[in-house]
Structure formats: structure tokens, C-alpha cells
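Of the protein chains in this complex, all but one are displayed in their positions.
Take a look at chain A:
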């Protein structure tokens, strides 16, 4: 085991146990330990640890705290919706329930500090670990600055450790505050990820096979995702598929090429679905079984399964055209005898192809209906049913109402669907929408 943790004042046996639980984080753990110093020594009042998700911030701290049995209070700022909860949890972990019950209803920072100071001083450093510290910015304005200098306020050997994904620069209040000691946890490298993921191996499979599987997985996902937790989830989900040919006896363990060929398309599909959370892991497993039975590949994307009434489809198409075409071009698209509009005039260079980059523009109801009547086949009377379909499109969030609700005369809308979606819709009604879009002429 490389880079064993060493520090006087702590039990060697415990340190060794801690080091075993922290693969690839020896440097960070050692650094933290040396900053913490021996238990009775003072530690810097506040330490701010930042790094990407799943880079082992909480894990390192938790293992050190638990294995070395340091007095600590670990809390997640997500749970502490009020400061009362925060204070209570800290007091309870340090001094027990009796002290925590001394807090008055809706306690202020003063109450917390007062009660803390009444307790016996620490014989060894106490640690308050706060996860997701970025949420402290939304709390009371003076909570964060006070926590950062808590050591000074309570005059006790206490250190506040803040963990966050977000850099310290965005935390600093306007008038500044006590600057914590910043510590960065770098992301795991590809080799380290491979090493850590390979540890999850089931004992019934050989180490080589599993690490091969992990390297295939990383080959597909590494360029997109470096989150260890997510990769682990994906590895666990797809391993049974990887083993399938082995179980059926078609392929030997050593035939890595065939195994790779079998799993790779499967992983690519997982990237489109599981990774994006379009299907839950349970659904994914069910789909894998279904596939075995029927062998059919179904379209997985949830967006393709929207069914709409006939006129609603045209209304949506009209809305899309109204949103993405400039109003002055309507004449050219929807009038049979539009007179002399020269193509060169019509296509102004500078504004071409920008509509799809800038997003939908709002349009009035009149324009929507005018376009609707000209794109739909046959005559449609402007009945109540048409208008109710517009409002149901708003409810479905395919259209968005821009103007205020109380404006009854000329409500304004925006189309809130993507190009791909509208192309699918128009294909079902045999309408070539590309011909009518100014950006794609």
C-alpha cells in the first residue's frame, strides 16, 4: 500500500485502517491530517474543501473522523432548512441531547454561542463538517461569516470544515470575511478511476475480466462523464449484459474482442437513456429482458410519444412558424400572389439563420390563426374548439403564454418545442415544415 498515513498523536492501527479505505486519496488525506495536527493542538479555524462531485471530499473526511474517533458533527446543509436545526445538531453531537434542549425556540446565533461557551472546553479539536456548503450563501447573511470565525467566537478548539463543489470566490460576502484555508480535491484520473471501479468486482469473476469490462466502460463514458458515482451506477447496471455471452458459453473469457463487440453498442444506448435519466434503472433492466424475448429495438426517447389531435398539430406548427419566422416574411410564405418580392431582397444576409439560435419570439393570437388557416387543408371555422385547443396546448407546455393572464384582447404566445419535435409532428400530417422556415431556405 503506497503512501501510508502517518502522524504522531494518532493510533497507527487506526491510521492504517483509514488509509485502506481511501484509495487514490492518500495525498489529500495526508495533507488534511497534517493540517489537523495532533488531537489537542489547534487547527485552522475554517477549512474550505472544494472539488468536483464524487471526488472523495465527504468520504475522506468521514473516514478520518470515524476511524480516528474524533469528536465531530457532520451535517448537510440541505437538511438544515433552518438555523435551529443546524445548531441543535451541532450541540447534540458534541454535548448530547440535554445541552441541545437548552436552545430556545427559534434560536439566534447568540444563543448558540452562549450555550456552547457554557460547556466544558474541548480537550481535543472538535470538527463541524458542513456538506453542500454553497447553500449557506442563501441562509442568513451573517451565518457564514460567523461560522468561519467560530473558533474565535466560542473561544474553543473547534474547526469548521466546509465542503462544496463551487469555488470559494462566489461565497465571499460584500464586506469580506474571515478567509478560510482553501483545499482542492482534484478529480480522479482515468487510471485511478479504473483502479477504484475494479474494486467492485464480484468474487465469482476473475479480476482481469472485470478490469477489462471497466476499461470498456470508461472508453465509452470517460469523455462525457467523470463522476465516479455515476460510472459506478452504470457499471453495476450493465455488467449482467456483459456476462451474457459468457454464461451462454458462446465466448471464452479470454476472447476480449468478441466481448467488446457484444457490449459496446449496448453501452452507447445506455448513454442515450440511463445516463440522461430518461428511463429509470429499473425500467432499463426490464428493457434488457424484453429485448431478450422479442429482440426488437424500440425508440427509447420519451419525447417521441406525444399524441395530439389533428388541428392541435397544425396549431402547433403554425405557432412554430410564427415564433421562428420574422413577421414580414409571412407574405412570401403564405400568400399565393405576393407580387414582386425579389429573392435577393428577401434574404437579408445579416439576419439569416439567427432565429434558431436566439430562440422563439412572441407572436399575437391573430397571427397564429392567420398562419393556421393558411397551412391547414380545407376550411375550418374559428370555433370555440379551436381556441380551447390553444389553451390546452398551453397547459401541455407546448406553447407558452407570454403576456399577462388578464390581457384578453390579444394574448401573446411563444412556441416552446424543439425543431426535432416539430419535424416529427409535421411528418405525421404530411406537412413539409422545412419549406416554410426562413432559416432553412
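In the analysis below, contacts are C-beta pairs under 8 Å (C-beta built on N, C-alpha and C of every residue); 3 or more make two chains touch, one makes a residue touch a chain; residues count from 1.
The rule is short, and it goes like this: contacts and distances are computed from a predicted model.
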item: Chain left out of the displayed complex - its UniProt protein name, from "Vacuolar fusion protein MON1 homolog", "Mediator of RNA polymerase II transcription subunit 7", "Origin recognition complex subunit 4" or "EF-hand domain-containing protein"; value: "Origin recognition complex subunit 4"
item: Which of A:276, A:290 or A:434 contacts the chain that the document leaves out; value: A:276
item: Of A:84, A:100, A:135 or A:225, the residue in touch with the unshown chain; value: A:225
item: Touch with the omitted chain, as defined above, among A:22, A:146 or A:263; value: A:146
item: Residue among A:70, A:109 or A:287 touching the omitted chain; value: A:109
item: Those residues of chain A which, in the complete complex, touch the missing chain; value: 6, 8-9, 31, 34-35, 37-38, 40-45, 50-52, 55, 108-110, 113-114, 140, 142, 145-146, 149, 151-153, 165-170, 175-179, 181-182, 184, 186-187, 189-190, 222-226, 271-272, 275-276, 278, 356-360, 400, 402, 414, 416, 418
